[in-house]
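As you look at this complex, bear in mind that one protein chain is not there, while each of the others sits in place.
Each chain carries a letter (A, B and C) given by its place in the written order, and its residues are counted from 1.
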Amino acid sequence: MAAPSSPGILTITCPDRPGIVAAVAELIAGLGVNIVHADQHTDRATSTFLQRLELDGTDDWPTVEVAMRRLAADWGMAFALHVPTAPARTVVLVSAQPHCAADLMMRIGLGELPAEVVGVIGDRPEGASLAAMHDVPWTHLPAADDPEGEHLRLAAELERLTPDLVVLARYMRVLPEPIVDRWWTRMINIHHSFLPAFVGARPYHRAHDRGVKLIGATAHYVTADLDAGPIIAQDVERVSHRDEVADLVRIGRDVERRVLADAVRLHLEHRVLVFGNRTVVFD
Amino acid sequence: MAAPSSPGILTITCPDRPGIVAAVAELIAGLGVNIVHADQHTDRATSTFLQRLELDGTDDWPTVEVAMRRLAADWGMAFALHVPTAPARTVVLVSAQPHCAADLMMRIGLGELPAEVVGVIGDRPEGASLAAMHDVPWTHLPAADDPEGEHLRLAAELERLTPDLVVLARYMRVLPEPIVDRWWTRMINIHHSFLPAFVGARPYHRAHDRGVKLIGATAHYVTADLDAGPIIAQDVERVSHRDEVADLVRIGRDVERRVLADAVRLHLEHRVLVFGNRTVVFD
Amino acid sequence: MAAPSSPGILTITCPDRPGIVAAVAELIAGLGVNIVHADQHTDRATSTFLQRLELDGTDDWPTVEVAMRRLAADWGMAFALHVPTAPARTVVLVSAQPHCAADLMMRIGLGELPAEVVGVIGDRPEGASLAAMHDVPWTHLPAADDPEGEHLRLAAELERLTPDLVVLARYMRVLPEPIVDRWWTRMINIHHSFLPAFVGARPYHRAHDRGVKLIGATAHYVTADLDAGPIIAQDVERVSHRDEVADLVRIGRDVERRVLADAVRLHLEHRVLVFGNRTVVFD
Partner (left out) sequence: MAAPSSPGILTITCPDRPGIVAAVAELIAGLGVNIVHADQHTDRATSTFLQRLELDGTDDWPTVEVAMRRLAADWGMAFALHVPTAPARTVVLVSAQPHCAADLMMRIGLGELPAEVVGVIGDRPEGASLAAMHDVPWTHLPAADDPEGEHLRLAAELERLTPDLVVLARYMRVLPEPIVDRWWTRMINIHHSFLPAFVGARPYHRAHDRGVKLIGATAHYVTADLDAGPIIAQDVERVSHRDEVADLVRIGRDVERRVLADAVRLHLEHRVLVFGNRTVVFD
């Protein structure tokens, strides 16, 4: 999927109608722009058409934008044109277990993800050294007796950092609806189970009690309804009777890290279209 | 794991105590019998010791049995000695979807499993042609207005067939406690989800609605509590937004077949020890 | 991917040029035909464009064919229009180990693949009972002292059966170039290793000697160059030191079966486009 240079990414969602592929393709071709890669999907139940196009052959993205706006009006489309820009401003939230945050920041440091971490926020002190190691501003927002104050401080800190993406990297505080709504489809959480199995707390303990033979992790966009947001990525790993809870935690860590990194990459490459409570992932 | 000739299999469960491994090993060595392969596990929470030994170098299994009986009395052991015998008498229960039964019977026909199918029972007519193809007696026990009568007829038919193993191969009738108890740890069911996700009916529809990225299947010993028995084997397969419910069904079929075949093989090789509501699988 | 009714499948290969997606989409829309699903790929190294479209909304496929022929001439396209037809006439070749053939025929019997087995051919007698069980004509063509005669008899038998697809289901005879060329991209082989590891004979023995931790299988179109044809599907399974050669054979069997079944399904759904010595698999 690697392109020689950064292409523009056009994503489209609209009611399915005959001729829609032709209309978009014609418009793009008429502007002298190339479609380098195209993915599309039609959801039959709701007759919804979703498309992702990689475009190149132009630097005049405003002209593409204007033309698309006209087409979108005619066809009832929602669209987004993502042009090559600076790395995504990313805020990472952590609690006592920084392994997911550490992995993400290592990858960003190695240039593997088109992102820049502009702040690490933690309710616990454990994230401080990680932030220092990567030379990123650290904000400690400990759990407070007044939840409302705690939420307001977090909301303000997020506003101040103007992130493109917020990552809950094993952040163990429940967020209130206003924050969740504010960052809808720009806030990704990693849950340490193969959802919907073991929704809620202590999934590894419950997986051990149930004697499952696989454990997993789920990355999803955050909604007010806990652990119920649209799923972006999931994976599992094989376990056995030899694995005690501490082993499930260790094995699970690796699954969490790679599922979260995968979800962040897919999101940043504009491969994830949310659709109802589900996602279309053009990978 | 393949042995040149069929070994005897000794499985042991008892409270963990120092010296137990030595005591068993000494006894076996003292009889001039070889331990070809050994697996053991200690559950720390309950201090339970579980062991599986493959033995050869003797044909005098009664002597081993007698010696073990004495040792078991001293140490508070439950043990079982499985000596090379005829293939396991197996009864297969099916409903409208015979793909799991077909796969199992194909494998048995090819000599891949140490079993012999002595009867196919179905509440629907679909299993008849499968039974005929494999030249196995077929019994049609349709769902009845009197559930009690239905259950009694099934219980009687199972008794008549004297199975070593009963396989519910996508059999969609709920069994009453007396039948379940009668065949405890000798009755295996395949559930078409990665339990405990999607317990109950129509798991593929619910997986589709939830937008999961993996679907799975679970083979477990049957208990009166539906879909809650000790898990023997599980596996998953990757799916995407492109997969509609019919695709999940198709993909799921393959997972079901291989998880069920795996569970049956593990059971017949005496690799599964039930322990509380969990299993130790020495694979 | 399941459609409510069988769609027509249009596959296209041509030099990549701007406007090609628009040209095809316009043509299809102009005929009042819907594009239900579309996949496309551009190979950058050779500037080749490959596309697969699922079409519905018409029964007048000859009109689509004629229109496409004109477009193909203008753009230098190779195309194929596959319209809903009878199941693919399939010939299965086997040797001494019928497990892959048995699995494939079980699936076809269950209606899982849009195929009909019109003949089973074997160099060894082992396939006869399988053919009988499925009520399919069996031809025994044993290895002969005159290889030329042997090849001529096989070539004639294949011609007589007029297959759409020939499956080498662990068929252990090397085929001569004329037969391979005659059935190019319509003859699929399953090789019992993860190619290109362990090209040639006795791959499980060599995998055991090398101490690999995974074993695999590869389904590919057959070329005159042994084990070197375009790969359609591959998969692997985890193994360990506990697994002797006989275990690798047993575990490998399952990988072989599912890789072959997958490759046959992808082929029959016209999802595989051959391109140089590689495939594009629109799955």
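In this section, a residue touches a chain if its C-beta (ideal position, glycine included) is under 8 Å from a C-beta of that chain, and two chains touch if they have at least 3 such contacts.
Nothing here was measured: the structure is a model prediction, and the numbers come from that model.
Counting contacts over the entire complex, the absent chain touches A, B, C.
Checked against the full complex, the one of B:Val36, B:Ile179 or B:Val245 touching the unshown chain is B:Val36. In the full complex, chain A touches the omitted chain through residues 1-2, 37, 98-99, 102-103, 106, 109-110, 112, 133, 242-247, 250, 253-254, 258, 261.
Where chain B meets the omitted chain, the residues involved are 4, 18-19, 21-22, 25-26, 28-29, 32, 34-42, 44, 57, 238. Listed for chain C, the residues touching the missing chain in the whole complex are 41, 43-44, 194-198, 210-214, 216, 230-231, 233-236, 240-242, 244, 275, 277-281, 283.
Going forward, only the chains that are shown with their structure count from here on.
In a homomeric contact, the two copies may use the same or different surfaces; for chain B and chain C, over half of the interface residue numbers are shared, pointing to the same surface. Averaged C-alpha coordinates put the centre of chain B at 35 Å from the centre of chain C.
One simple way to say how far apart two chains are is to compare their mean CA positions; for chain A and chain B this gives 41 Å.
Looking at chain A, residues 41, 44 sit in touch with two or more other chains.
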